[in-house]
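The complex appears here without one of its protein chains, the remainder shown in place.
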Amino acid sequence: MREIEYREALREAVIEEMDRDPKVFLVGEDIGVYGGAFRVYKGLLDKYGPDRVVNTPISEIAIIGAGIGAALTGYRPISEIMFIDFATLAMDQIVNQAAKIRYMTGDSLNVPLVIRTQGGAGRGVAAQHSQSLEAWFYHVPGLKVVMPATPYDAKGLLKTAVREDNPVMFIEQKMIYLNKGEVPEEEYLIPFGKADIKKEGSDVTIFAYSAMVFEALKAAEQLEKEGISCEVFDPRTLVPLDEEALIESVKKTSRLVVVSEACQRGSIASDISAKVTDAAFEWLDAPIKVVAGLNTPIPYNSTLEKASTPDKKDIIDAVKGLL
Amino acid sequence: MREIEYREALREAVIEEMDRDPKVFLVGEDIGVYGGAFRVYKGLLDKYGPDRVVNTPISEIAIIGAGIGAALTGYRPISEIMFIDFATLAMDQIVNQAAKIRYMTGDSLNVPLVIRTQGGAGRGVAAQHSQSLEAWFYHVPGLKVVMPATPYDAKGLLKTAVREDNPVMFIEQKMIYLNKGEVPEEEYLIPFGKADIKKEGSDVTIFAYSAMVFEALKAAEQLEKEGISCEVFDPRTLVPLDEEALIESVKKTSRLVVVSEACQRGSIASDISAKVTDAAFEWLDAPIKVVAGLNTPIPYNSTLEKASTPDKKDIIDAVKGLL
Amino acid sequence: MSKLKKQEKISMLRTLLTIRKFEEKTIQLYQTAKIWGYLHPYLGQEAVAVGSCAAIEKDDYIVSTHRGHGHCIAKGGDLNKMMAELLGKSTGYCKGRGGSMHIADTELGILGANGIVGGGIPISVGAGFSCKFDKKGRVTICYFGDGASNNGVFHESLNMASIFKLPIIYICENNLYGISMCSKDSVACKNIGDRASAYAMPGYVIDGSDPEEVYKTVSGAVEHARKGNGPSLIEAQAYRFTGHHPNDPAEYREKQEVEYHKTEKDPVHNYSKKLADEKIIGSEELEAMEKEIQKMVDSSVEFAEKSPEPELDKFLEEVKNI
Partner (left out) sequence: MSKLKKQEKISMLRTLLTIRKFEEKTIQLYQTAKIWGYLHPYLGQEAVAVGSCAAIEKDDYIVSTHRGHGHCIAKGGDLNKMMAELLGKSTGYCKGRGGSMHIADTELGILGANGIVGGGIPISVGAGFSCKFDKKGRVTICYFGDGASNNGVFHESLNMASIFKLPIIYICENNLYGISMCSKDSVACKNIGDRASAYAMPGYVIDGSDPEEVYKTVSGAVEHARKGNGPSLIEAQAYRFTGHHPNDPAEYREKQEVEYHKTEKDPVHNYSKKLADEKIIGSEELEAMEKEIQKMVDSSVEFAEKSPEPELDKFLEEVKNI
């Protein structure tokens, strides 16, 4: 199969959905000629014109508001927040408005809005451009949270997000835009709430999402050589979460390592740990191990930066600690 | 000992600290003549004048910014966000600025800022005025998170917060402002990171904070009658967390119920569960039980509202489920 | 923009009275604890909603606020569903989930009230995009208060609306207060309407107690918008007759100020008198109208009281799909 970059997969998804449905349009900063900070929208202004590729001022809360208002009135906007760190400026519209409108209004209104953004460390862009804040959105009833790791998942899930009738936080990771992966030429969709076992295994389940899937795979590969068989479980969407598949995997392996790039305190990793403790305590042969970021703002210096988020080695250590 | 209201305890703390240190001042909406939405600052404008009780326009992000800038330059402001739901408008200043400035600037600067706010359900003020969002701040390195349950704790911790050299989220709960409790006339301070066992017990530890402490106490009282002895563990400050005391309590009781008013998915309750699983798995006789809010925007209708946050009964059920 | 016909004037008066009586009733119900949570009465500002909604069509949009009953009624909202919502009943606009601050009606283009001050302003931008893209000549009215005009969302939204020439009419209801802070103290410049120049859009400062003045100004702004010339900002000066909410004694206001507005600037009283003076409505007709409206309001209460509470089981089921 052909291989394309993660960002190309996203672009294809957007193009297919914009061609399919004239109600889909894009709003965000520097998404015109510039094509977006990571060039996901490169060429789209030329293709669709300024009414469908709305290049905005630096006005995060209005970017989300524009998406919500259009969504309420029949459109299917994709609002972009350039860095998830800047979502801090738009939290009212995301959390108090988009997430709650359908519920609060007794289903009178609904908000088919996709919010595309990206987070994570690894590029030396320091504390205000490297956060992993997905746990905030995960904690807000009314938001879907999607964090694809591969080009294949990115494309299939973004297309599903555009067709979803409720707001979706679609969170990418800045280090994987240039990763290549197999993506079929034919159209496909990936349903929300359906995990993907990125590698099967029998001794330990490693739950990992977004860029951490690759650290988990590297860890699994090395552990394989040492005779330890790991299952790499990628939920792909955190809300809804494929709990059933997760419990099944844990029942099979009896051991769980949960990985998240975000800082450990209050991370989604903790939540998964609590969930599985509650649902599958009797199946566990060892305490669940959480591997997550340090409780620190992300430092600029690259040695420190690397030390502040988990990698292959941390996962290997955690797995070995369970056996 | 004399008994005073929670809000009076807060007011006393503010007065004592303002009298002690001329650098302490207040910023927020309707805190002048009006005395704040819950009248915590009643009379303070008269007492201290408009330079120390700065009544602002409805400008949440500037209210926090005003606090940060003053804190950077030698003052000790208390910024108020009327409802924690409105902190969504100020997240950049709280999270990207206040929380990170000391770290990012290599300790050149620091931010002795207290952010007072309140959250929680119970007053029929629906989805945009009833959230429990402490998990967001808990997840942000660089913020202290304080959530006192009693007038005594409220006063002692607020005084400590004002003297703390780093930003503090001081989160109250709207239903307990009129609660009365014993507060000595003499000055006292309560250190951060020091839990308070609100009731000793031997069979199960109930971890609860803020208003949930009272539900836990009610549950414990009833369970006592049925011969089940519960220890009610109130961390008082969530960051820093008195992990040591918690582990000790769990070692004693071998069973843990964690309670949080916030919606369960991604709550602090989950995080505590994960922490204790990791640190005291071998001491546990049963899986940790999380009792938390439903994953829903808080409804207006009071029957539904009540059903959406935990109460005594939910805690009793959880405790019994462990035995 | 056409001149108001006699029938239209009577219709405006009817709506003024409807809002007035509806709000008086909600305050009663609040004081007897049938309505709880927050309630922000629209008393004193009726002419803003009435004059502005009279200037638009059913398929135009409005974005409302926490003080939103008036907007809703003026746009054609159903009193029964409103009252049922205030009582938290399953027949309410929001099935009892929202209460006073979240009423919406898609059919009528009511895109929702809002518990967040200024929360609707960014949303109006998106509705404005829809109106522009649809090319059906639709417009959006966005209401907000003097207090909201100091929030950052005002700035971002009006700037964006202007650069994309969105057909939006921004109506700032300056009722002189946020909760307790006077707009003379909270707004740095003299008139909020003057802030329009910062966004290169037309700005107006008008008497919001006069429905015809509101109608006229809004009609002009609507025409401007429908022609593709973009948004306008209208500061409609009116007064909040009650405290911020029914239990607010409003000690931060001078008695005189309150008295002045209640006696000199009561939109309902003044407009009744005007139409009487113009012989558009006779005193008997007016009395009949008032009675009829009162009956409607009373029957909305009856409807609401008889309506069932939301079912707990259903709620627990619904929550799984949030």
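Going by the order they are written in, the chains are A, B and C; count residues from 1 in each one.
Heads up, the rule we're going with is that a residue touches a chain if its C-beta (ideal position, glycine included) is under 8 Å from a C-beta of that chain, and two chains touch if they have at least 3 such contacts.
Predicted model only: the values in this text are computed from it and were never measured.
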| item | value |
| --- | --- |
| From B:I4, B:M18 or B:L72, residue that would touch the chain that is not displayed | B:L72 |
| Given C:V153, C:I281 or C:A304, the one touching the chain that is not displayed | C:V153 |
| Selected residue (touches chain absent from view) among C:E24, C:D194, C:D207 or C:E309 | C:D194 |
| Interface residues of chain A (partner: the chain not displayed) | 29-30, 32-34, 37, 55-61, 85-86, 88-89, 123-129, 294-297, 299-304, 307-308 |
| For chain B, residues in touch with the removed chain | 25, 51, 54, 56-57, 59-62, 64-75, 77, 92-93, 96-97, 101, 103-109, 141-142 |
| Touching residues on chain C - with respect to the absent chain | 150-156, 158-159, 162-163, 185-190, 194-195, 197-201 |
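Heads up, the rule we're going with is that only the chains that are shown with their structure count from here on.
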| item | value |
| --- | --- |
| Chain separated most widely from chain C, comparing mean CA positions | A |
| Whole-Å separation of chain centres (CA-atom averages), chain A against chain B | 30 |
| Rounded Å distance between chain B and chain C, as computed from the means of their C-alpha atoms | 36 |
| Shared-contact residues (touching 2 or more other chains) in chain C | 85, 94, 96-98, 102, 114-116, 119, 152, 322 |
| Residue numbers of chain A (touch at least two other chains) | 61, 92, 96, 103-104, 141-142 |
